[in-house]
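Of the protein chains in this complex, all but one are displayed in their positions.
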Amino acid sequence: MFNSLRMSMGWVHTWMGLVLGFVLMICFFFGALSVFDREIDRWAIPDTRFEPQPMPSFDNVLKPIYQQLQPDPVDMAATERRVVGTLPDPETLKLESLFAYTTHRDPVLLIGGEFAIPNQPIDPADDHQHVHGRATVNPATGEMLNDDALKIGSDWFYPMHFSLNLNWMMLGYWIVGLAALVMLAGLVSGIIIHRKIFREFFTFRPWKNLFRSSLDLHNMTGVVALPFHFFFAFTALVIFASNIYLPVTHTTLKPLHEHHEMLEAERKGLPHEPAGIPAPLASVDAMVAEAKRRWAERNMAGEVGFLSMNHLGDENGYVSIYRAGSDRVALVGEGIHFKASTGEVIREEPPRSVVSSIDEFLTGLHLQHFEHWMLRWLYVFGGLLGAICIATGFILFVEKRKAKHARNGSQGSRIVDALAVTTVTGMVLAAVGMLVANRLLPADLAGKGQWEQTIFWSVWGLAFLHAAWRSSPVAKARYNPAWREQSLLLGLMSLCAVGLNWVTTGDHLIKTVFTDTYWAVAGVDLSLIVTALIAFYAAAKLRAPVTEQKIDDALSRNKQVNAYD
Amino acid sequence: MISQDALQTINRIIAAVFGGYAFTWGFSVLAIATLVALGIDFHEAETAISLVAFLVFLGLFLWTFAAASMIRVWLVLAGGAGVMMLIGLMLQTSLLS
Partner (left out) sequence: MTETMWLIAAVVAAVLSMGWLALAYETHWQQVFPESRTLPETGRLKLTGWVFLSLSAVFCLKADHPSMAVLVWVMLLAVAAFSVAMMLSHRPAALKIICPPLFVAKA
């Protein structure tokens, strides 16, 4: 089919890149937003605009909150389908394990647990004998956050970038997984096609025609951030490898895995099963203090990132305390396990092996538990470079073909261009539209989060219809006016969002930056303003007709740079 | 009517995605089982292989498009997947017995 390596790689780059590029746009853009997911949460849920705090006292603050934790109705329904008979009243289910999770950026705390059920599973091999529950609590007041308040950053934009929020049969995860593989293939094939990659490092010639200047930008954004692109696509696959993408140890090698788990449980001394003998709970705060003392002894003083308890109220119950990895590229770790009834240490996890250190570095660099604001912004920038690389790829595809398509009456480049509008300006419109809706809908509206999601998809859908409706000029080898119109709208909506945040919460930029500094909200507002400026600039650029004269001027001014062609 | 070229292309895409995945699966099964048999901790082996597996997949994916003969591609992908899976399962059985 192909005559040479470069031709075959060119095919993979162009066509696989095009089809999965629409998905990759979503991954890169929402991934970039996810770097600041907690901050977007604060913007969207004004009640939680206070300072992050370390894990609060379990004995005094958290313990009573777990009494209010309820099984999740969705998980109840899902579990009901897997077991014999009907489940008992959720009020009567007993909590058998629990967890609490926080990071250095969280003013609120995520808690959850598993409720035991008496029913037998339909499939005897199904050992998932519990229903989950989770909640977000305000540790300052001990109140649970309203379920209708959607955490737009961490529960919508963040899952968007790895699952497209398409949970049916895990379809979204698989599409994103394939897109990540194609991203890697796109990078390798791009290098093979191009060969001279260092030449491209500093070359951007906006005065040249759209095809040339887009190619410059495509190569440059691809090359300068090559390590970022490669490692983020690669680690995306590694992060989900054992649970989703390549679950060999849960399927083919399950017998070997279970055998190992049994041996390991014996070695670690952490009881796999409850003893059936009721037992009280010793002071958890004392265990936390002991864990912190041991970390400090290892020269790794730190805060608690994750706390969990198993076999609650049972003689075999134990408490696991993990350190938050905010000062290095690591997740929670250095776990110390205590006997729940007495508070004595059962086991202290040894330092990581070489393999796990590498694995943790790779997954950690993607999941970003660290406290490093500059690196966070650099990541946002890297994500946006990726988005530019893909978006210019679409433009290259269209510009290369549209004249030919216009001659032979093909609609190909017109369709691709309309989809490009949808996944570039349309996608940002959907995200900003959701924020606008978040400020317009009343906080106590029932199902507010559901409404916000509906609006998100609707704005995106409308952007697609608009792009398709305005796309006919592309079939005549001209430009789609939807690019400019959506840019204008995006600029207006971004400013609107900032204005609405001020009106509805009283948090304007002078306050959040200067008088009562709160960077989470100020950062979102400022980013929206920058978005607006870029959108208006783009709209202005798209209006200016590109005259021959202008091109000539630019060419003569920079004659020498043309030496590459 | 689908053209010969289009069929060729579809064949390559299916081989690259599903054939490549099957080979990667077989590779992972065999590699983890082998490492465990060599006395390496199970989770260590699992982690190490998860780091290698996607690079193997990537290589196969690109090779499928670059290869001259599709018959050879399918032989390697499907045959390799089957053989590695089989040996891996036999290893597992012998490890557990």
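Letters A and B mark the chains as written, and numbering starts fresh at 1 in each.
Everything that follows uses one rule, which is that contacts are C-beta pairs under 8 Å (C-beta built on N, C-alpha and C of every residue); 3 or more make two chains touch, one makes a residue touch a chain.
Model, not experiment: these values are computed from the prediction.
*Asks:* Which displayed chains does the hidden chain touch?
*Replies:* Every shown chain touched by the left-out chain: A.
*Asks:* Would you indicate which residue among A:Tyr101, A:Phe157, A:Phe306 or A:Phe370 is in contact with the undisplayed chain?
*Replies:* A:Phe370
*Asks:* Thinking of the whole complex, not just what is shown, which of A:Phe58, A:Tyr379 or A:Trp460 touches the missing chain?
*Replies:* A:Tyr379
*Asks:* Taking the full complex into account, find the residue in A:Ser97, A:Thr203, A:Ser458 or A:Thr504 that is in contact with the omitted chain.
*Replies:* Spelled out, the listed residue whose C-beta touches the missing chain is A:Thr203.
*Asks:* Which parts of subunit A are in contact with the chain that was left out?
*Replies:* Answer for subunit A: residues 199, 201-206, 220-221, 224-225, 227-228, 327-330, 361, 364-365, 370, 372, 374-375, 378-379, 381-382, 385, 557-561, 563-564 touch the chain left out.
By our rule, only the chains that are shown with their structure count from here on.
*Asks:* On a C-alpha centroid basis, what's the spacing between subunit A and subunit B, in Å?
*Replies:* About 29 Å, centre to centre.
*Asks:* Touching subunit A in the complex: which residues of subunit B?
*Replies:* Spelled out, the residues of subunit B in touch with subunit A are 5, 8-9, 12, 17, 24-25, 28-29, 32-33, 36, 41-44, 46-48, 50-51, 53-55, 57-58, 61-62, 65-66, 85, 88-89, 92, 95-96.
*Asks:* For the complex, give me every residue of subunit A touching subunit B.
*Replies:* Subunit A reaches subunit B through residues 1-2, 5, 8-9, 11-12, 178, 181, 184-185, 188-189, 234, 237-238, 241-242, 246, 248-249, 252-253, 255-257, 259-260, 264, 353, 355-356, 358-359, 362.
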